[in-house]
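Everything on this sheet refers to the single structure shown next.
One protein chain is absent from this view; the other protein chains keep their places.
A, B and C label the chains in the order they appear, each numbered from 1.
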Amino acid sequence: MSELGIGLIGSGFMGASHAFALAAVGQVFNLPRRPRLEILADATEDLASQAARRFGFARATADWQTLIADPAVDVVHITAPNRFHVPMAKAAIAAGKAVHCEKPLAASLAEAMDLADLAEAAGTTTIVGFNYLKNPIQMLARDLIAAGEIGDIVSFRGIHAEDYMRDPDAPWSWRLDPAGGGATMDLGSHIVSLARFLIGDIARVSAHATTVFPTRPGPDGKSREITVDDQCHALLEFADGASGAIQANWLAAGQTMQLAYEIIGTKGSIGFTQARFNELRLYRDGPDQKTSGFRTITAGPAHEPYAAFCPAPGHQLGFNDLKTIEMRDFLTAVAAGDTAFPDFREAARIEAVVDAILTAAEERRWVKVLG
Amino acid sequence: MSELGIGLIGSGFMGASHAFALAAVGQVFNLPRRPRLEILADATEDLASQAARRFGFARATADWQTLIADPAVDVVHITAPNRFHVPMAKAAIAAGKAVHCEKPLAASLAEAMDLADLAEAAGTTTIVGFNYLKNPIQMLARDLIAAGEIGDIVSFRGIHAEDYMRDPDAPWSWRLDPAGGGATMDLGSHIVSLARFLIGDIARVSAHATTVFPTRPGPDGKSREITVDDQCHALLEFADGASGAIQANWLAAGQTMQLAYEIIGTKGSIGFTQARFNELRLYRDGPDQKTSGFRTITAGPAHEPYAAFCPAPGHQLGFNDLKTIEMRDFLTAVAAGDTAFPDFREAARIEAVVDAILTAAEERRWVKVLG
Amino acid sequence: MSELGIGLIGSGFMGASHAFALAAVGQVFNLPRRPRLEILADATEDLASQAARRFGFARATADWQTLIADPAVDVVHITAPNRFHVPMAKAAIAAGKAVHCEKPLAASLAEAMDLADLAEAAGTTTIVGFNYLKNPIQMLARDLIAAGEIGDIVSFRGIHAEDYMRDPDAPWSWRLDPAGGGATMDLGSHIVSLARFLIGDIARVSAHATTVFPTRPGPDGKSREITVDDQCHALLEFADGASGAIQANWLAAGQTMQLAYEIIGTKGSIGFTQARFNELRLYRDGPDQKTSGFRTITAGPAHEPYAAFCPAPGHQLGFNDLKTIEMRDFLTAVAAGDTAFPDFREAARIEAVVDAILTAAEERRWVKVLG
Partner (left out) sequence: MSELGIGLIGSGFMGASHAFALAAVGQVFNLPRRPRLEILADATEDLASQAARRFGFARATADWQTLIADPAVDVVHITAPNRFHVPMAKAAIAAGKAVHCEKPLAASLAEAMDLADLAEAAGTTTIVGFNYLKNPIQMLARDLIAAGEIGDIVSFRGIHAEDYMRDPDAPWSWRLDPAGGGATMDLGSHIVSLARFLIGDIARVSAHATTVFPTRPGPDGKSREITVDDQCHALLEFADGASGAIQANWLAAGQTMQLAYEIIGTKGSIGFTQARFNELRLYRDGPDQKTSGFRTITAGPAHEPYAAFCPAPGHQLGFNDLKTIEMRDFLTAVAAGDTAFPDFREAARIEAVVDAILTAAEERRWVKVLG
């Protein structure tokens, strides 16, 4: 069994999350090819060396191009700031490396589609870090829907609300940059990814977005005009005719992880929130009205791949475990030369929905989703 | 202290609810003028007599015009089928009687506005049965918002979903009639009434509505085409700039009373569901991050007029108690010759929002709310 | 159809609750004999007159013996302070009147048993105000258990915790009186009544009780020694071998109505809390592990007699509605000359459990329950 040489770019929030997952994935899962932590790249040699030591990478570099070019590197993990995603991914594809890129794939839809085209043309295995899709409970939801357990889908109502941008005086962040920022791009993309995963293609959208704090202190401390949205409500018309609405909001006081949805079908309903992501609420028509009601299902060994983490039900997976499952899916696909999910194409399609929402909000009209 | 002579038209779900409230209101509250149950009108003499006996009315009639004309009747309660609301309300206003009308006030916005004009011109005390507004916990929510406790309002996200129309083979009902029916009219009006009560005027809307079961068995058993919406998602732009979205759905499997909202402000958040209507969830910024979180407030004597029903907190009001509070507000206003809330004007404004939503869905564009 | 002449003693919290229920019961239910509000007695003529006027009683008196003796009175409702329960109930039984008495029936077990004997000997219809037993959801729980839906009962875990006595400086109250007071007597009796209603006879108990505030300001403002328990944990051995534990606590900061239980059977489980008393949580073994979980059942027309209050599910009953159901049960039994539930005998048996708990706590040993 040969190993897969790993190159990790970045060691911040998401870089650490990749490192944790790379350390765990071989312990938890029986992989065809285990990861070998080859090179870690960061902005400076110092940063890179420290992170490499902490996370157990053999080498460190301040030059990400070196990392991509290195023959010992089979797989490139991109967790650098958003503006680097496109050039890094392009270089990795060109170098014949599998690519694991954090979201958003690109600041513009055109670039995202372009990357998807390049990856497909090169036969590159790619994945984008929509790790909430990797929750075993999410698989259960999708399986129930696909099996018709709740009938035809009538409505999808989703939200991703957190409060990390609610302080109007907080220091400037890349999230406020017009190229790639905004609540819809940052959070809305997650609920869009779930809508697509569970229900399917979205055909048209209408939206209302607002910038609640039109100025914030810029990186230089001076007041700076903000053009990205702080929150957005959007209507979704699915390709199969189902109706939906989603909200993205990063000012939602008191919410730290309200990535939630309620799905109504002609024979039942499903509810979920990431704030309690080991649980799914399910209602199905039953014979006895006296005892009918929503049931709360708790993740356990019946829900693949929970059992790999723990043989006992109800013990609960954590955020980093979802990343470990994502890593399992990705590295397994890489070893087999298969496509992974969600790949660059899927990420571009998610971005197409986000793009349509922002256009719809800007132009106050229904907008067709491209792609 | 003189009494108020009551005429009640109808004795179905809502007629009984009025009767319960009329029996309770004088026990629970210290009214300036207590109700005297004078005449009950229903479709036939038999129905009317039986109901009058059960509910303690002195007389019964099959002719609602007689009831309205009767000099012993000071107040007319209209709980007849929707299509009678306009003629009955008109007659009552013309006869100088105070009017308590169930929703919807009228099948068309024009008629609703007309009734509001007539009532105002006549100086008639009116109220429309949006009894969920009468919840002490709802008053608390409004007071908190009005006092700025959660800052400026950023977003209102609401829903009213139930499942009483989900059987596609169920017998025909007035709710399916184009004149006055549909999920948005029947349920959406409640969440609109709350949005207006808590946040304020709605300026513009966009919407997506679907008729999931395009035919149903008609009153004659033959298949009949359905034109009203089974469910609808709408975007709301409030006059003060806040953003919102609501859903109305009467096919929502497993939901019996999901009249719910989440409000986000710049300094806090509020959450509520009628399914647990003695509770309010409140988040406010606090000094200590370690112990911050949403709190669940339970209705008690601190929330007027809970104490009139029970001196001990947490014992819980029921659905009929909300109607009793509505009755208190109405009869108190009648005794004082004041306006009540929500009066015909407010009901017409709620209907204007519903009307705009249906137009927006039909024409797939943003629509300005009239009035 | 003749009426039943009602005499009500007391017009405080519970007196008002009886009055509300007496006004509602004939509206909501189709009674064989409707109540006629004859006389209201209170401590003074003034109090009695005011309450009689408010609640619609024809006459008022400061002499409860007059009320009991009055030939127009068929039914006596005792809501006076605890120490009057025994003499009033005795007099009413002797006068051949049906008796509705608030809990506790008597300050001592001997007196309670004696009253039960007297009532049985006289063939008197009696009921004691354990109104939480009248919840339709409680009937559902009992029916499910009786039908073996959750198998043989393994364990009952209950609590009744509120916080109304938690201020150590609050003014003296009858609840602190050794004759009839204490958390176990006041609150524990409710959870004992549910344990008996749902599971059956309790054979033996062990307990630990504490008086957290050993002195409190007496009626004269001077510090007074407190001998009743502020809180108590007890073990229950049921006659059929099931095991249980309950807690009574009136210092439970933040709890206003935590009357709750969890029942475990060999084939399923049931959970309930009075804080959300229109809901029952039920788990039953199912074929599919993937979708098994506790379901939340919401009260609706399937649960008798919910439909009498409202034809639509999920609209929720309130505290006073439970009293109305209690009144229905009682007046129906009176009209038929039947026994009602829970009658004086059942109340005495509940008191026997409370008595055994207090003895067990005092003597630090297992105690057999009498009766």
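Definition applied: a residue touches a chain if its C-beta (ideal position, glycine included) is under 8 Å from a C-beta of that chain, and two chains touch if they have at least 3 such contacts.
Please read these numbers as outputs of a predicted model, since none were measured by experiment.
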Residue of A:193, A:298 or A:339 in touch with the missing chain, whole complex considered: A:298
Listed residues C:77, C:103 or C:157, member touching the removed chain: C:157
Full-complex contact with the absent chain, from C:192, C:207 or C:369: C:207
Missing-chain contacts mapped onto chain A: 13, 16-17, 19-20, 23-24, 26-28, 30, 54-56, 162, 164, 255-257, 275-277, 298, 300, 309-321
Residues in chain C touching the chain absent from view: 150, 152, 154-155, 157, 159, 161, 166, 168, 206-210, 212, 230-237, 241-245, 247, 249, 251-255, 264-269, 283-285, 292-294, 364-366
Residue ranges of chain B at the interface with the undisplayed chain: 140, 144, 282, 289-298, 300, 302-303
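FYI, only the chains that are shown with their structure count from here on.
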Chain nearest the overall C-alpha centroid of the shown protein atoms: B
Of all other chains, the one whose Cα centre sits farthest from chain B: A
Rounded Å distance between chain A and chain B, as computed from the means of their C-alpha atoms: 41
Numbers and ranges of chain B residues touching at least 2 other chains: 255
